[in-house]
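Worksheet: the structure to be examined is printed underneath.
Removed: one protein chain of the complex. Kept in place: all other protein chains.
First chain written, first letter: the chains are A and B, and each begins at residue 1.
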Amino acid sequence: MSLLLQIIADPATVATLSPQQWNVLMQEVRGLRIDARIGLLLEAQGLAGVCPADPWHELRAQRHPPQLVQAQMRLELRKVLKALAGVDTPLLLLKGAAYMLAGLPVAQGRAFTDLDILVPRNRLEAVEAALLGAGWRHQKSDDYDQRYYRRWMHELPPLYHPERGIVIDVHHSILPLTSRVQPDPGLLWADSAALPGSTLRVLSPADMVLHSAAHLFHDGEISGGFGNLLDLHLLLTDFVRDADFRARLPERAAQLQLGRPLYYALSFSQDLCGTRLPDALVAHCRHFAPGPVPGWLMRTLVPPVLGPRHPRHRPAAFAAWLLYLRSHWLRMRPGLLAVHLTRKALRRASAQP
Amino acid sequence: MLSYSTSSAQNFLYRSGPFVVRLRTPIKGLQPLLRWCYDAAEEPAADAYVHLNLRVDQGPLRRRFLKPQAVFRFENRTPFEPYPQNHAFPLLEWGTNWCIAMRGHRFLMLHAGVLERGGQALILPAMPGSGKTTLTAALAYRGWRFLSDEFALIDGDRGHVHPLPRAAPLKNNAIDVIRALAPAAEIGPVFEKTRKGTVAHLRPPRDALERQHETAAPAWIVFPRYIAGHDLRIGRLSRSMAFTRLSQNSFNYRILGATGFERLATLIRRCACFSAEYGRLDDIAAALEGLPGLHAP
Partner (left out) sequence: MDDATGCNWGAVAPSALHWAEWDTETSLFNADTGETHLLSELPATTLRLLCERDWTFDALYAHLASLCETDVTPAWQEKIAGVLHSLEALELVEQRAAATARGGDGTRPRGGTFQRSEEHAVV
């Protein structure tokens, strides 16, 4: 079993590692670019003192890049709020920005690349117009991609401001319109909460977990998703202490039709990261389990792709490809999938020298 | 340097300044140059903590006979396009510098040459047109200890500079200039038509490698500018100007955030700052002998 997974499941294990094992662990950590997160996790557990000086210096030094990213995101948010000051719309932050502003443990040392914002569907045009008017530009300029985003996806084509380059994704629901499951955005808004001292809103804890689960196991591409799994582990570990959350989570999963992704999130988080979940919660979610065949496929395909790869093993390329297909299958109706993948493949081929 | 072979590749473990490097490569031509460059440094223990896991692999099979390539790998990434295999050594050197710039955030890393005398460090920031590498190389044979031609590593403990003596790439004319100026300098093979022109590497002087664990307290920052045929002009530089220029000439000033700001401000406060224009190495080398406090008892 990977050393990194052992450390996440039981951080105190670091005290027992040999110098060789530290080298292997750090290779896993570097490969997944989670140095800052692991360092902060160990520090939060009071384990800084048992780590040898060299890896500890490195883990601490690697906190700086995510700190810069978070500072840049805070600046971007200020600029966005100014640009949208004249638009009558609520704004809800998703994922990294939400975790950061809510001060959640999952945000510690966590870098993120895009700013994800949810607005009501009937405000999309006004928001887009205000941002474009304030200097933001569209990222994807190809007509097909623009239509793809607007018509089938759950967001505007990504926007960025030329002075700063940070990408903003404006969503109106959390899963694409084409997907077989459609969580009602109204339900998400109803349970959302405002951040203290701000007009910005974030999802309820249960909805945060479900969104993260849906992103990893429903519409995201699973390969390279270890950071997302770590998010789930940290979110669950934090929230599960609250009785309201434990009661609400399965109810909400049913309401939003996200029971299956929740089931996978809980299973894989437990199996790979050792997340401690109350038996009652696990029992309540059992009825979300898939049938035996998809269950077996996921249990076989997901760990090699999702888990950290030992430096000497080759990437689980075939399993990753199957999971990529699956994510697109969930994302698009079949006929569209073939067209889209062909276009993507053609574009990639023509981009190579 | 520790090394051992497996059936397909050679493995090396060596120290470069504060970093321990593990390199794996099947390319036989690399071994003699590696040893030439890094053997004089203290050997790391077999279970030493490795900061950089590097590989220089051969390129794809189909190219191996006509135009063999070398591919640089760092942890599980392949950050660069392949190089021709006979340029594997410059590729390794530039690749290693890139990795240090990406990962060395324990230090505030300035893009500068650094030399030491009497326990004090002279920092020569690498503004465009500075001729920094040639100047640093020349000074290394004029009574200064060579700390680095590329990185000024400023630590957080005492604000000292840590040596990182690596092969210094001399480009085009600089090769002949250094050969003439410093007959004792050991210059490696010439690599032609690299992406940076003709390049040959200056081996770090022996004492630079043997003493690469000895840090130095920063005392002087001189911004050099080479203008052919120009007479020497050297004068004090305002601290605000020095701070601003250095903040823009650093590998990781922005990434270090408040830490970078405070560390750079401290550095500027403790150093005498100058700017210099020169057309002849002899002129500036002589002028630097007059730096305040250089020959203080």
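As a working rule, contacts are C-beta pairs under 8 Å (C-beta built on N, C-alpha and C of every residue); 3 or more make two chains touch, one makes a residue touch a chain.
This structure is a prediction, so every number in the text was calculated from the model and none was measured.
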In the full complex, displayed partners of the excluded chain: A, B
Which residue of A:G49, A:P162, A:P196 or A:G291 touches the chain not shown here: A:P196
Sole residue of B:R73, B:K171 or B:R239 that reaches the chain not shown, by the stated touch rule: B:R239
Positions on subunit A contacted by the hidden chain, ascending: 60-61, 63, 67-68, 70-72, 74-75, 77-79, 81-82, 85-86, 88, 100-104, 107-108, 195-200
Missing-chain contacts mapped onto subunit B: 156, 238-240, 243-244, 247, 253-254, 257-259, 261-262, 265, 268
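Going forward, only the chains that are shown with their structure count from here on.
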Distance from the mean Cα position of subunit B to that of subunit A, given in whole angstrom: 39
Residue ranges of subunit B in contact with subunit A within the complex: 47-51, 53, 75-76, 103-106, 252, 254-257, 259-260
In the complex with subunit B, residue positions of subunit A that touch it: 18-20, 22-23, 26-27, 30-31, 52, 54-55, 57-58, 60-62, 64-65, 67-68, 71, 309, 311
